[in-house]
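Here the complex is missing a single protein chain, while all its other protein chains stay put.
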Amino acid sequence: MPRATIASFQIERLEILGPQGEVDAELLPDLSDSQFLRLYELLVLTRLADERALNLQREGRLGTFPSSLGQEAAQVGSGFALKSQDWVFPSFRELGVFLCLDYPLSSYYRYWAGDERGLLCPPELNIFPINIAVGTHLLHAAGVALGARYRQEMLVAVPYLGDGGTSKGDFYEALNMAGVYQLPLVAICQNNQWAISVSRQHQTAAQTLAQKAVACGIRGIQVDGNDVLAVYQATREALERARNGGGPTLIECETCRMSDHTTADDARRYRDPAELERWQARDPLLRMQRFLESRGLWVASEQAEREAALKQSVDEAVVAAEAVEPPQVADMFTYTCAELSSRQRQQLKEAEDGRT
Amino acid sequence: MPRATIASFQIERLEILGPQGEVDAELLPDLSDSQFLRLYELLVLTRLADERALNLQREGRLGTFPSSLGQEAAQVGSGFALKSQDWVFPSFRELGVFLCLDYPLSSYYRYWAGDERGLLCPPELNIFPINIAVGTHLLHAAGVALGARYRQEMLVAVPYLGDGGTSKGDFYEALNMAGVYQLPLVAICQNNQWAISVSRQHQTAAQTLAQKAVACGIRGIQVDGNDVLAVYQATREALERARNGGGPTLIECETCRMSDHTTADDARRYRDPAELERWQARDPLLRMQRFLESRGLWVASEQAEREAALKQSVDEAVVAAEAVEPPQVADMFTYTCAELSSRQRQQLKEAEDGRT
Amino acid sequence: MAVLNLVQAINQGLQQALAEDDRVLVFGEDVAANGGVFRVTENLHQEFGEKRVFDTPLAESGIVGMAVGLAAYGLRPVAEIQFVGFTYAAMDQIYTHAARIRARSRGRFTCPLVIRSPYGGGIKAPELHEASCEAFFCHMPGIKVVVPSTPQNAKGLLLAAIADPDPVIYLEPTRLYRLLKEEVPEEPYLTPLGKARIAREGERVTILAWGSMLEVVLRAAADYDVEIVDLQTLSPFDRETILASVRKTGRVLIVQEAPKTCGFGAELAATIAEEEIMSLKAPIRRVTGYDVVAPLPLLENYNLPSLERIRAALDDLLRY
Partner (left out) sequence: MAVLNLVQAINQGLQQALAEDDRVLVFGEDVAANGGVFRVTENLHQEFGEKRVFDTPLAESGIVGMAVGLAAYGLRPVAEIQFVGFTYAAMDQIYTHAARIRARSRGRFTCPLVIRSPYGGGIKAPELHEASCEAFFCHMPGIKVVVPSTPQNAKGLLLAAIADPDPVIYLEPTRLYRLLKEEVPEEPYLTPLGKARIAREGERVTILAWGSMLEVVLRAAADYDVEIVDLQTLSPFDRETILASVRKTGRVLIVQEAPKTCGFGAELAATIAEEEIMSLKAPIRRVTGYDVVAPLPLLENYNLPSLERIRAALDDLLRY
């Protein structure tokens, strides 16, 4: 065999919801009407909580904030498929995932107000702290997945990352480890086309991000990231496979960041507004709304009332977030190690003497 | 398109020489008889110089040494395709490449005797210092390739690495950069099945190492690494493509490390001897010898004399290496930065006062 | 002379380096069209084009490793790491390669590379965006470390770093970016590496500081008769100037934002305790960040050296 093909690979893309909300009935995930409605509600809640964060930031009540606008389906579709025992490793733009898991929105806000306590995960959940160092946290997911296999726990480790994160060495090392040990790990990549000002094309010459799985001998799939049902379905399948010993998957959700990178960014410096217009037509909320409408599940007249209820829950979260006492200087020391060194004890005393 | 294939990839393998030295005439590289002979001579020289190094190490005249035994074709086949303007980024097991490029063998020996001066590359060559930190040097090749493109120089940057090196994040970051900038870079991976005691299968779940190129949107090809003509041909094609703006390639040379990892290793602790026997049958020297024989270029009776000449050149290299004066303590300081700091001047004085 | 802030002074330095020397290339994440997240590279991409000023993929080890290759090839790469807290991923490339290429190749290849990075706290930024980790680089033979403290020295030190034949880490105190403004000469000039600057002369205490701490120290010590030494270059640091000031004052206060233990201030104290102890009238005091995981914005003020802590230390020293 002088010049023979010895390996071939295909990358699939999954879409379920059409632009007008029409669906391929065969692909429709096995969900009840109330679950479809809940998915929509989570999409709306994510958007409302996000808008609210941007307002709070403008008023100086939150620090720099990364908006999820446009990416709600990628977040909610995947987050909705998670089981409570699964471990989640968020990047910094997964508001929708936190909401799917019932993480207190007030805590989420507190974190973005500059308070570590916002990341104190409730005991019934396993959400790792928000990860700022892009792409580095997939390895922690690999570690937890390895631990779970050792303990024979049926959980899946689910790291989230962006298109930019796929360029980091740690991303690759993690997926390669996941392949070697056939770990229960499902990596959800929100390809929102931008890493701050660097476009998806400039991030890698790979035609899809899903094909990065090929390098590690694991599965990769692309989904329409603005199609909450496709994201849900792909995530569910991958989770099930992982749970049953079938190994890891990389899911690329193709979507678009409709906002600035963060409140500290001004995307007009580098992005053609025409791009936003194109993606506007694929708005994930609208598509899901049309789907519900076509099934008689969405009634225009009820929308306002429902949104009001969601808004109220967001308001309550803001109140709760802002009612928290400020953190104590001792906290800096308490959480560095389990015990203070003699020098740290000295330092804590100095700090508490109020010399700030 | 609900579940559609959106991308497909094939990995090819190239073989030219059969186990008995027979060739597919259509694939035969366009080389003269004297070049075929030279290739064979380089294979033999590599083996002899390697054997000699192992002997020197045993006698305490070299430090730890990594043998090239079994990998001669991967090294010589690729090294022979290089042009003098190309920049080479060796890992630590590329004796054959150094010999192809006429790097002084005496210097090579000096380096492995623990003398930095062994890496002082002659001005007519562009060989980066031997790289010990596995997988980290592909980035330097990317940098040089980018620089060359900027300067419009027709050179190709050629990093060498092993199968183990493909697991490092830097390997991936480098190939990804090479893809983004479409750099003139050809990475030669000697997949010798082992990274010390860790087998190729344990290094990655990927079926081939060549397919790691897919993650970066660049070309990847596997060649029979014990087939000097296949390695040569694949390298030449990749170099030409790179030189003409066609972008980077990853070449996986599938071969086997027939020795211990280094003289400090004992492979019997972890490797089944049957593996060596299987690969013995594919010895790269023997295959090339049979090929030459079939073309009437190799005559058994001349072999001894030729080998004697090569051995003599190796002997001379040993003499030259050992005739060098020991390095000076000042060298440690001289080569740290262009200028000494005031503290370094003090330290140098202290060191020269002989307080060792 | 125009009045510039630190961002503008560095931007002008980069612009002039690019204009003067076609070996200079500027790259990193978001440095091109976006002009850098702090706008330090603003307009450079527009002026010099994609070949000279370009974006990279999100890969810090990759950025530095590529810069090593570019430098060894003969160019003058000026790489940006978006925040110094992300250089940890590039430590291997910095220490294993940038620092060693000259030695490993016995001078055949060198590494005239500058890594610029926003550095330090006080801007209420997210996690890892306020790191003060200069000490790591100061413990790497083969690497130089520069920290400007004013628009003037920011420009001069940058141009000196780019001209230097060896790798230089150039740390930009983000808190000062838009805080300080002063007249900056229009033409290119070099502020020599390895030389400290007496920011204020005085008699009774020597205060050693660098980067954004200098600004704090100047305020804190306004009413004290102290000599304030702005290190400017941390590695190699200016022993002679420091020791001369210590000989004069006999008292030393070191102010550093980084965690105390094994910070760069420790080296300064150790050097003085080794070479000039006989001049000392008092212990060598350090006011530093605490040995804690760097806090998020709500707690960060507790951790940064404050006017009060600096004054308390001065008062204490003056009791000897």
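Letters A, B and C mark the chains as written, and numbering starts fresh at 1 in each.
Keep in mind that, in the parts below, a residue touches a chain if its C-beta (ideal position, glycine included) is under 8 Å from a C-beta of that chain, and two chains touch if they have at least 3 such contacts.
As the structure is a computational prediction, the values presented were derived from the model and not from experiment.
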item: Chains still shown that are in contact with the chain withheld from the display; value: A, B, C
item: Among C:D22, C:E182 or C:E275, the residue in touch with the chain that has been omitted; value: C:E275
item: Which of B:I196, B:A281, B:V299 or B:V319 contacts the chain that the document leaves out; value: B:I196
item: Chain not shown, touching residues in subunit A; value: 87, 116-117, 119-121, 128-129, 133, 136-148, 150-151, 157, 169-170, 173-174, 176-177, 180, 331-332, 334-338, 341-344
item: Touching residues on subunit B - with respect to the absent chain; value: 63-64, 92, 111, 113-116, 132-136, 164-165, 167-170, 195-198, 202-204, 264-265, 269-270, 326-327, 329, 331-333, 335-336, 341, 343-344, 347-348, 350-351, 354-356
item: Subunit C, residues in touch with the chain not shown (by the definition above); value: 61, 85, 88-89, 91-92, 95-96, 99-100, 102-104, 127-128, 133, 135-136, 138-139, 141-142, 235, 258-259, 261-275, 277-278, 280, 282-286, 290-294
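Here is the rule we use: only the chains that are shown with their structure count from here on.
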item: Identity of the chain that, by mean CA position, is farthest from subunit C; value: B
item: Distance between chain centroids, defined by C-alpha means - subunit A, subunit C (Å); value: 36
item: Mean-CA-position distance for subunit C and subunit B (Å); value: 40
item: Numbers and ranges of subunit A residues touching at least 2 other chains; value: 167-170, 202-204
item: In subunit C, residues with contacts to at least two other chains; value: 56-57, 59, 61-62
